[in-house]
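Removed from the display is one protein chain of the complex; every other protein chain stays in position.
By written order: A, B and C. Residues from 1 in each chain.
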Amino acid sequence: GGTTRSSVTAAPQEAPASSAAPSANPDAPLKEGIKLAFLPKQINNPYEVIVDEAGIEAAKEFKGEAKEVGPSDASASSQISYINTLTQQGHDAILIAANDANAVCGPLQQARAKGIKIVSYDSDAAPQCRDLFINQASSEEVGRSQVQLLAEMIDHKGEIAILSATANATNQNTWIEFMKEELAKPEYKDMKLVKVAYGDDDDQKSFTETQGLLQAYPDLKGIISPTTVGVSAAARYISGSKYKGKVVLTGLGTPNQMRQFVKDETVEKFALWNPKDLGYLASYAAAALVSGQITGAEGETFKAGKLGERTIGKNGEVILGPPFTFDASNIDQFDF
Amino acid sequence: MGGLSLMGRALRWDVLVASLLVAVFVAGSSTTPGFATTGNLSFALSDLGEIALIALAMTMLVVAAEVDLSVASVLGLSSALVGAMWEGGMAIETIIPLVVLVGAVCGLVNGLLVTRLGLPSLAVTIGTLALYRGLAYVVLGDKAIAQFPPGYVALAVDDVPGTPIPYPIALFILLAVIVGVVLHATGFGRSLYAIGAQEQVAFFAGVRVKRIKLLLFVVSGTVAAFAGVIFTLRYGSARADNGLGIELAVIAAVLLGGVDFDGGKGTLGGVIAGVLLIGLLRNLLMLGDVSTEIQSIVTGLLLIVSVLTPRLVSLIRPALKGTPP
Amino acid sequence: MTGPATTVAAPPEESPGGRSARSLVDLVFRARELSLVIALALLIAVTGAVNPNFLSGQGIEDILLNTAILALLAVGQSVVVITRNLDLSVGSVVGLVAFVTADVLASGWGLVPGVVFGVAIGAACGLLNGLLVSFCRVPALVVTLGTLYVIQGVDHYIAHGRQINAVDLPPALLSLGNGSVLGVPYLPLITLVFMLLIGYYLRSYPSGREFYAIGSSPEAARLAGVPVRRRVLTAYLVSGCLAGLAGVLWLARFGTVIGDSANGWELIVISAVVVGGVAITGGVGSVYGAALGALLLTTIGSALVVLRVNPFWQQAITGALLLLAISVDRVLAMRVARLLRNRSRHG
C-alpha cells in the first residue's frame, strides 16, 4: 500500500490558477506604471544580465518600471526566497529563468494566487505554474540545428561530444534530447556521440572538462557546447592547445565572447539568438498579460514593440525566432 | 585567560546576538512593509527550516570540538535517494525511514573514521562532503524528480493550523527544547563540554569519549538526512545538487551563536538566536531590495562584529585584564 | 627478579632507544611526502597505461597548469594552518583579485602595475584577516568565514554580471598564463619558486621555526618570547599575497573572468593541505606536502576524466580517494608510533 508515484499521478493535476481568469481583450491598451521583476538564474551570469537589461529598457518604452534581482548561485532554493519576496512586494509580473522547473512551482502558484502574472524565459518552469514561456528558439530547432551545424563542418563523420552546463539545467537537457534524436537519423550514421560532459556553467570547470574530453577521446572530431560559458571556455582551451584546427567546436555563444576565436580560426561557426530581443519580448509579453491583452491561451496575439506582432503557441510558448548563425563574415556586426 | 572571562564572554556573546535579533525585528517591522506579515515571517522561518535543524546537531558536535562539513552533502544524497526511490514507485512511507537510515550510516562512517582512526573531523568530513555529494549524483544523475504526494508536501510547507509556524519549524522547536535540556542540564551535556575543552581529562574521568562522539556524528547524519526529506518535499523537487554549500551557512549560524570552534563553550540559545538573526536579516534585506552582494557583505560583517565586540569589550574592561596579551 | 630487560638497560650517555626512535620519526615525516609521491606515481602509471595521451606533452602540461594555482593557494594556506589557524577567505580573494585586476588592465593599466595592484589587494585582505586574528584575538574560523562572505560580496558587487574577455587584456599577461620556457609552462615554475622559498624559510630559519612553535603550543610560544602576533599576522599576509598572485595567474590562465572565479575553492585548498599531511591542529607538516597534495588532487581529477569515468562517479571517487589518502597516512603513523614505543624500551 502506501503513497506511491502511480497513486499520486493517477490523481488529477490541479488546474492552473489562471484558467479561471477572464477572457482576453486584444484591444486593451498597455497599462502604465506596470511593475515588472526579472529573476535570472544567477545575477552574475553575463548572458542573463544582457537579457534582463534589454527587458528593463523595453519596460521604459511602455512606461513600466522593471528591476532585476536574483541569487549569486544558480540554485533553485535561493531563487525561491526571491519569488516569495517579490510576491510580498506585490509586483504585477515576475519574469523568471527557472533554475528548476518544479522547485519554483509552489511559490509561483502562490504569487499567481495573488494575481501576479508569471512569465518564464530562457529556462522554463513547469507549464501549470506560469502564464507564458518566452522561448529563445524552439528547443527542437536549437537541438537539431546544432547537430546539423557541426555535421556539415566535419562532413558527417567521426566521434563527437557535448559540453553542457549543469547536469540539471532543464533547457540544456531538452536540447541534448533533440540532438540525440537528430543524430539517430541515417545521415549521421558515421557520427558517434561519445560523451556528455558537464562544465556547470563555470568557466574554469568547463575549461578543464574540455581538456579531459580531448585527452580521453583522442579521435574526437567535434564538440557541441550549447552554453555561452562552456563554448567560450572550450574555445579558449583549444585555441591554446595542440588540438587547434584538429577539433571542430560549435555551440551557443555570444559574439563578444567568441569574436577572438572566430578570428583566430579556432571556431568557424556558432549560433545564438539575440539575447536582447529575448528580454525585450519577455518584457512586452508580461505587460500584455498584465494589461489583459492576453491570458496565455494558445492562439492569442500581442504586439511586442519593434518585434511586431507575436502569437502564443501551444502550451503557452512564444518563440523568439530561429537561432542565428555567426561566422567570420558577420560577427563584427554584433555587439553583445 | 581565566575561565571567568571566558564564560563571561560566551554569555555576553549570545546575549549580544539575541539583542541584535530583536533590534533587526523591530527595525524591520517599523521600516519595511510586508516584513512583519505572518505570510512573510512564516515563509522566512520555513526557509530556515533545514539550516536550523542541522544547526542543532552541529552545535553539539562543535561543543565537543568536532565538526561535520558533510551535512549538506548528506542532505543532497537523501534528496537524491528520495527522488530515485519515488520514481521507482516505492511508497513514501517506506522511503522516508530508509533515507533517514542511510543518513545515520553516513554519520556512522564519519564517526568511525574520526573515533577509530583518530583523524581530525574537519579533514574527514571534507572528504565525505565530496563522497556523499558524489553518491547523490551517482544515484540521481542529472534528473530532477517531482510530483510528490500533496499530503506530504503540505506537511513540509503548511503552517500548523492557527499559527504562523510551519510544521518543520514546529519540529525544530520541539527538538531545540530537547537538545537544550540535553546540552545544558544532563550528564551527557556536561561530558560534551568536558570533551570539547579537554578530551583527555574527560577520558580519565570515565567519560566514554569515543562512543559519545560516534553518537554525535550519527545524530548529525540522521538529522541532515531528515532535513533532506523536508527540503525535497518543500521544494517538490528531488535533485542531486539540493542544499549545495549550506554547510557554511550552518557553521556561520553556529559560530554567530557564540559556540567556540575549539569546543567546550557556547549555548544553544545563542545558536538559535544566530540562526534566526541570519535568516530574518536576509529576508529583511531582500524585501528592502538590497542586492545579493550587499547581503553577503552584511552577513560577513555580522559574523566578524559578533566575535569582535565581546573581545574589544573584554580587552577594555579592566576587571577582566589578566595576563597581558 | 631481574629479567632480560635489565640487561639491555641503556647507559645515560647515549640512548640507542632514542636513535632508532628518531630514524623512525624521520621516516614518518618523510613518509608523509613519500606516500603522496608513491600514490601519485601509481595513479599516473595506471592512467598512462590505459591512455597514453595522459602522458603526452599536452597531458602533462595541462596537469601542471591545472595544479599551479591550487598548489600556490595550498602553500599559502599551509603556512596559516601550521600556526594553528585557518584562512577560509582564499577562494573569495582569488575571485576578487582576478576580476579587479582584469578590470584595471582592461582599462589600460600596464601589465606590471596591474599585477602589483592585484597582489596588493590580496595582501590587504590577508592583512585584514591577520589583524583581526592576531591583534583582536578572535577565532580564525569565524573571522575568515566572515571575510569570505564580505570579499565575495565586494567581488560580485564590482563585477555585477560583467564579463571581461581575453581580447581586452594585454597579450603579455595571457602569454604568461599559457607560455612556457624550455617546454615548462610559467605558472608551475612560479608556484615552484614560491614553494621552495617558503619551504626553505620555514625549515631553516629561526623565525621560520617559530611558526611551528606557535602552532604546536601558542601559550608555550608566548612564554618562550616568540612574537606570536607578528608571526600569525605574517602567516595571513603570506596567504593573502599568494592568494592575490593566484588571482592574477588565474586571470592570465583563463583570460575570461566573471565575478565568481574560484568560488568555493576554500574547501578544495584545505583538502589539498590536509592530504599533504599538514595537521589541521597546527605545528606539523610542510608546504612541500601541501603542494604535493594539490598535485595529487588535480591529477586524480584529470585521471578520472581521461579514464572515461562516468562524470557522475568522479566526485564520489575523488572523495573516497581523499579519505583513503588521509586514512593510510594515519594508519602508517600509528604503526610507527607503536614501534617507537617498543624501541624506546628494548632499544
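Going forward, a contact is a pair of C-beta atoms (placed from the backbone, for glycine too) under 8 Å apart; a residue touches a chain by one contact, two chains touch by 3 or more.
Quick note on the criterion: contacts and distances are computed from a predicted model.
A single chain of the complex does not appear, and UniProt lists its protein name as "Sugar ABC transporter ATP-binding protein", one of "NADH dehydrogenase chain L", "Multicomponent Na+:H+ antiporter subunit C", "Sarcosine oxidase subunit alpha" or "Sugar ABC transporter ATP-binding protein". Touch, as defined at the top, links the missing chain to these shown chains in the whole complex: B, C. Although one chain is not drawn, the whole complex shows that of B:V102, B:V138, B:I169 or B:A194 it is B:A194 that touches it.
Within the full complex, the residue among B:G264, B:G279 or B:G300 touching the omitted chain is B:G264.
Only one residue from B:A27, B:V160 or B:A205 touches the chain missing from this view: B:A205. Taking the complete complex into account, residues 1-3, 5-6, 9-15, 17-19, 21-22, 25, 204-206, 209-210, 212-213, 215-217, 219-227, 279, 283-284, 338, 341-346 of chain C touch the chain not shown. In the full complex, chain B touches the omitted chain through residues 1-4, 6-7, 181, 185-187, 190-191, 193-194, 197-198, 200-208, 264-265, 319-320, 322-324.
Criterion: only the chains that are shown with their structure count from here on.
Remark: among chain pairs A-B and B-C, B-C carries the greater number of C-beta contacts. Mean C-alpha positions place chain A and chain C at a centre distance of 39 Å. One simple way to say how far apart two chains are is to compare their mean CA positions; for chain A and chain B this gives 35 Å.
Averaging Cα coordinates per chain places chain B and chain C 29 Å apart. Taken residue by residue, chain B touches two or more other chains at 137, 141, 245, 291-293, 296, whereas all remaining positions touch fewer. Residue numbers of chain C whose C-beta contacts span two or more other chains: 152, 156, 160, 311-312.
Looking at the complex, you find that chain C touches chain B at residues 132, 136-139, 141-143, 145-154, 156-157, 160, 229, 264, 267, 270-271, 274, 279-281, 311-320, 322-323, 326-327, 330-331, 334. On the chain A side of its complex with chain C, the touching residues are 43-46, 48-49, 72, 167, 195-198, 202-204, 207-209, 211-213, 215-218, 232-233, 236, 240-243, 256-257, 259-260. Every residue of chain C that touches chain A in the complex is listed here, in rising order: 51, 53-54, 56-59, 62, 66, 152, 156, 159-163, 165-167, 178, 250, 254-263, 301-302, 305-308, 311-312.
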